[in-house]
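One structure, as structure tokens, below. Some questions next.
What you see is part of a larger complex, with each chain still in position.
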């Protein structure tokens, strides 16, 4: 089946991200496809370029990137939710007169329409929230 | 059939009541994260009437030192079982 | 209160469980509903728990003069989101009679909540 995940909790602050990643690995092991992860509400903080957890903690940003690299999972970040929380790519940052972005590929800023689309076009949407 | 997913402990949250209100007669409820506290014998009364439809995630029980301490009738599943539940349900709704 | 046979069906049910001003849950839930409606989906809104407070009349600007979510509620009909439902018990708990509401809403009993979940292929909880 084609799965989408909706992640609404920030990394580390709540288990939502850990739970979502664990679920992602399990559904792939069972032969499903994780096509889309949509980050909304505080979930957008998962895309922060500078996450620097202690060595004995999992690097949650790298874990998402690995899903993208190995399984082609799209990592979509709601642009409105990101802007008001300080998550901008290079282009949005310069549009707001700031140097450098706080979010990098493979995370991509996108509209909420992508969430609705994923929810209706994928076989399953599972939400992980704080 | 809908899979409802609850991640709050009945000890400090009333959100479990919202989930119960939203459940149809065949719907299932999966307790994850802090929600697994609800699977303990002292807490499971909050989920009366869900015989055979109340699940708790094994990995979250283990992490909390609570494995083997669930009330009778709670179905303990691992994360692969969680995926299976989402396959079997038409959709899922998360309560937080 | 409507009985179950009159409940709407649609593509998307957005459940709003948080009040105005206290967090972004309500605003971000309404944004999702508006975007889905703008894309042509049939959207129903269900207010439950503290979320029914979103419907109160006479809401004002927030602690730092933010405009709040009432203007978004008033925009819903423009996007053809006309199915607003709220759980009767929660309205009663906050003393929100019809005369206290900013927008018209269908009051539903607890049994209708499960029926609404079943009638929409996608449910987003906020």
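We call the chains A, B and C, going by the order they appear; numbering starts again at 1 in every chain.
Please note the rule applied: contacts are C-beta pairs under 8 Å (C-beta built on N, C-alpha and C of every residue); 3 or more make two chains touch, one makes a residue touch a chain.
Just so it is clear, the model here is predicted, and its values are computed rather than measured.
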Copy-number formula (whole complex, one representative of each chain type shown): A x2, B x2, C x2
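In the analysis below, only the chains that are shown with their structure count from here on.
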Distance-wise, how many Å sit between the C-alpha centres of subunit A and subunit B, to the nearest whole number? 25
Quick one: subunit B and subunit C, Cα centre-to-centre, how many Å? 26
Shared-contact residues (touching 2 or more other chains) in subunit B: 91, 93-94, 96
Taking each residue of subunit A in turn, which ones touch at least two of the other chains? 125, 127, 129
What does subunit C use to touch subunit B in their complex? 15, 17, 48-49, 87, 110, 113-115, 117-118, 121-123, 125
Spell out the residues on subunit B that touch subunit A in their complex, using ranges where they run on. 5, 7, 32-34, 59, 79-80, 82-84, 86-87, 91-94, 96
Contacting residues of subunit A [partner subunit C, same complex]: 6, 40-41, 80-81, 111-113, 115-117, 119-120, 125, 127, 129
